[in-house]
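Shown next, in structure tokens, is the structure this report addresses.
Complex shown without one protein chain; remaining protein chains in place.
Up next is subunit A:
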């Protein structure tokens, strides 16, 4: 029950801030959409007309997933960095719930609130391009959940690094491109990337949305990779975050910027 209350509080805060700063939220979405339009135009102007439709479909899925990855993984780093400089992070650190639970609740809350926006962006992208992708919710749901868990693990690693180093803004900028690489690279080019976070999930999502494969057509092996990735990355992320918290507590970095 306490965990639900914690999650509820963080969802509410996320929603309130998003609503209160609506112009900022709209500007962010507009930027996202304009970049998408630029990519769409680029494919139409200089792309191969024979593969144009396929390329557009890939761009829609990849670009939406990149946005999701940035919201989940990158945003937590920015949040901690900002809160440490504002002075609220030490208050969070004094909660008997534990900072890792608060951070996990934040990751889930942020995903939950942003998922509605992501659905909106996806529909807008499809309407703009006229490329209507397969939205098989039953098949997409387990893939998305497992991929998100590995993303949360990655988010906790970023959160841990931010707790110790604080001024990692430059790294967070670079991380956007690392995330883009993980999302955009086709698994067929480098199969070993299946064990990296996000990659396998995006690959399966592409298969569902573009190639229209169903849950039954996805092999057990593919799901096993997703499950192993989710469990391993989340546990590693959690362990790493707790380790970083201990380092920060020993060195007196928890409340200092």
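Everything that follows uses one rule, which is that contacts are C-beta pairs under 8 Å (C-beta built on N, C-alpha and C of every residue); 3 or more make two chains touch, one makes a residue touch a chain; residues count from 1.
By our rule, contacts and distances are computed from a predicted model.
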item: Undisplayed chain, where the name is taken from the UniProt record, one of "Gluconate 2-dehydrogenase subunit 3 family protein", "Peptidoglycan D,D-transpeptidase MrdA", "ANTAR domain-containing protein" or "ABC transporter ATP-binding protein"; value: "ABC transporter ATP-binding protein"
item: Residue touching the undisplayed chain, where the options are A:23, A:49, A:130 or A:252; value: A:252
item: Selected from A:26, A:41 or A:97 as touching the chain missing from the view; value: A:97
item: Interface with the unshown chain - residue positions in subunit A; value: 1-3, 5-6, 8-10, 12-13, 16-17, 20-21, 86-88, 90-98, 102, 246, 249-252, 254-255
